[in-house]
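Heads up, the thing below is written out as structure tokens.
A single protein chain has been omitted; all remaining protein chains appear in their positions.
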Amino acid sequence: MADTVALKVSGLDVHYKDFQALWDVSIEVNAGQVVSIIGANGAGKSTLLNTTSGLSTPTKGTIEFLGDRIDGQPPHETVARGVSLVPEGRRVFPRLTVYENLFIGSYTPKSRPKREQILGTIYELFPVLKERRNQMSDTLSGGEQQMLAIGRALMSEPKLILCDEISLGLAPVIIAGIYKRLRQINEDGITIVLVEQDITRSLKAANYAYILLEGKVVLEGEPSVMTEEQVKKAYFGI
Amino acid sequence: MGELIYRSRWYFLGLLVLVLATAPMWGSDYVVLFCLLFCLYLALSQMWNLLIGYSGLLSLGQQAFIGFSGYTVAVVTNYYGVYIWVSVLIGGVLSGLLALFMSLFIFRMRGVYFGIGTWIFAEALLLWFGQWEYVKYATGLFIQPRHPPSITALYYGALVIGVGAVVLVYGILRSKIGLGLMAMRDDEIVSNTMGVEVFRSKLFCFLIAALVTGLTAGVLYTYQVFIQPYKAFAIDWTVKLVFIVVIGGIGTIEGPIVGAFIYVLLSQWLAEYISVSLLILGAIAIAVILVAPKGIMGTIQERLGFEILSPRRR
Partner (left out) sequence: MQDILQPVLNGILLGGLYAVIAIGLSTMFGIVRLVNLAHGDLLILGSFLSLVLASSVGLSPYWTILGVVPVMYFVGFFVQGFLLNRVLGKGMEPPLLVAFGLSIILQNLLLLIFTPDARSLMTRITLMTIQVTKSLNIPVVYLLDFLAGLAVILCLYYFFQKTYLGRAIRAASDDEGAAQLMGINTKNIYAKAMGIAMMTAGIAGLLVGTTFTFYPHTGPQYLIIAFGVIVIGGFGSMKGCFVGGFILAVAQLLGAHFLGPGYQLLSGYVVLLVVLALRPQGIFGTV
């Protein structure tokens, strides 16, 4: 079976006014894989994901999803193509209930007719969301909000989901639970890009990894062949 | 080229003031009138710009001070026989006091609350004066000083106020108050930590603006001789100020100078089309905001990279 390239980022430069956040970044994600992008704070990981989703526009380079260019597109078009972002900080809609948050996740025309069906799968994946479905989303705990954010991103039936620091601020046991669900999601055929500061866990979960330092890719490869030494050097830039 | 303009800017300005100061000597009646109106609108718009361009205060109710001062001058001159220039002064002071009173109600708010608050005050004053027997209801008053000032005297009064307004704004912005205001304008986070300081500075600007607006209105109505509430307290005044400052360039000191000139020029032409004049002013103002939001001087400043009347310390 030939590997299809789900996401291809080539030579990406991203600027915030005069500040350059990404320098000639190139990344490839094959369909069905879990790819990790690691780096310290400020390395450019979120920028990469935000630009892929369309929240930012690159100054140079291209982003292709399943062969079509998506760089520079507004976010709502990227979502319609099947790319979902679970944003940093979760960003659930505080004045909507859990149910409404999930509901609005199926806004795209494709997913609307299947809403109840998809909702059923999400409730199976995250039973606590079903329990709390009529609660305001800002009354949920951190872990529950994270599950909500992931569930919401899945409502649009994406082929690729981008997860921005989903373990931030959560207790290890909760994180373990979430990662278990991610494995399930991946087994159902959804490609996952994981952005994390937590090296160990995300490397364990991934088929392939990239390490960013100050906006550049400094190391890439299969986690199983990376030594701790290499990773540390790349991460901290020593 | 830019450097040349920058170095010689004081000469240009000095020349301008000289031309204005000697206008009654070399200019026709029409020219003097033009310059008089220019000076008055210059003062009004400098004050409005001080509020919105530097203090973050959108005032939609300057007409409250214009009408209030105008009526003060009328009442004090007619009913108490006060010398006209003293009346004008009193008009200015009372406008400042009105501003102080207004601030009790609207100064806790920012942005649009503040703006609408000022507008409401103006509307309330309109209604009040329109029904007040003391000022002859909506029929209006003729201002009849015992010793009516000559056009030349009025002109110099206007000139002093007009030039004075520019100097005043420049002075305020170069002072500690101005520094604080501009820091706040450029960086909101800074402004939050400055708290009381900023509040006092804004209030100060609001009071000063009311005072100068009052003085200007005093001279204006002395010149126009007649005042009635539906014109004096009308939103039309704000429309003109918006036009002048937006075209000239919000948040620049030179902006209102250019804008006031364009306005007085335009208004001569628009006088023939009274019904559409406000419409045209409004339409132009919107177009400028959409297309060139920095106005004439703002855009020029961006291109040349400096400010002619720069309040910034180098």
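In order of appearance the chains are A and B, and numbering begins at 1 in each one.
Note that in this section contacts are C-beta pairs under 8 Å (C-beta built on N, C-alpha and C of every residue); 3 or more make two chains touch, one makes a residue touch a chain.
Nothing here was measured: the structure is a model prediction, and the numbers come from that model.
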Taking the full complex into account, find the residue in B:L20, B:L37 or B:I52 that is in contact with the omitted chain. B:I52
Using the touch definition up top, pick the residue from B:T22, B:Q131 or B:Q224 that touches the left-out chain. B:Q131
Residue in contact with the excluded chain [from A:Y107, A:Y123 or A:Y208]: A:Y107
Which listed residue, B:Y41, B:F65, B:W119 or B:Y221, touches the chain dropped from view? B:W119
Logged for subunit A, residues touching the omitted partner chain are 53-55, 74-76, 79-80, 84-85, 87, 91-96, 100, 103-105, 107-108, 112, 152-153, 156
What subunit B residues would touch the chain not displayed? 52, 56, 58, 60, 104-106, 108-109, 111-113, 115-117, 119-121, 123-124, 127-128, 131, 235, 238-239, 242, 246, 250, 275-276, 278-279, 281-283, 285-286, 289-290, 293
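Assume only the chains that are shown with their structure count from here on.
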How many Å are there between the centre of subunit A and the centre of subunit B, using C-alpha atoms for each centre? 54
